[in-house]
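This is the structure, below, for whatever I ask next.
One protein chain omitted, others in place.
And then chain A:
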Amino acid sequence: MSEEPSTSSSSAIDEQPDEDEDLLLKDDAAEIERLQLPIQSQEPQQEEENDERIARIEFRCSYCDMHEFVHYYGREPPFALGILFREDTYVMRDPFQAPPPRWQTKAEYYIAMGANCANCSKVVCKDASCSFYYTKTLCLPCGAEELKSWPVEAQTRLRKQLAAAKESGLLK
């Protein structure tokens, strides 16, 4: 019928290959149609594999068992503009900020979750009851060992932290 071409031309307006395409709440019919095909198409999955926005690096604190997936391990996260870490760090894109457009970044769009203990190399999170940073990250037990060689100011700081951690029962 003659309606075919005109239909497609008008719908072209509605279905602009726009970047925020998925913002448009699509209708049920389209939905039903889409649902009828099992979601098995290879395309999105391959795309997903290359998508740097998906957190894939497992991070689990050896002390508090905090378990997250992070986006980056190292010193210079590509999504964190302007800063470097002094040691290899587990870094996550900031989930509390709206994501910047792809390939761009924004201020403070990162959260350092933890690092490996410089001494025993166990993974340890940034929590005060799990790790301490003085020139490097140390888990609290290793910190307790090492603190004797430190200046008094650093020692007091760590001792305070150890006491608090003991109180909360997280450290044996």
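Annotations for the structure displayed:
Convention: contacts are C-beta pairs under 8 Å (C-beta built on N, C-alpha and C of every residue); 3 or more make two chains touch, one makes a residue touch a chain; residues count from 1.
The rule we apply is simple: contacts and distances are computed from a predicted model.
The complex appears with one chain absent; UniProt names that chain "Probable ATP-dependent RNA helicase DHX34 isoform X1" among the candidates "Probable ATP-dependent RNA helicase DHX34 isoform X1", "GPI transamidase subunit PIG-U", "ER membrane protein complex subunit 3" or "AP-4 COMPLEX SUBUNIT MU-LIKE". By the touch criterion stated above, the residues of chain A touching the omitted chain are 1, 3, 6-7, 9-11, 13, 16, 18, 20, 22-29, 31-32, 35-36, 38-39, 44, 48, 66, 68, 76, 81-87, 89, 92, 94-100, 104-108, 111-113, 115, 125-127, 133-137, 149-154, 157.
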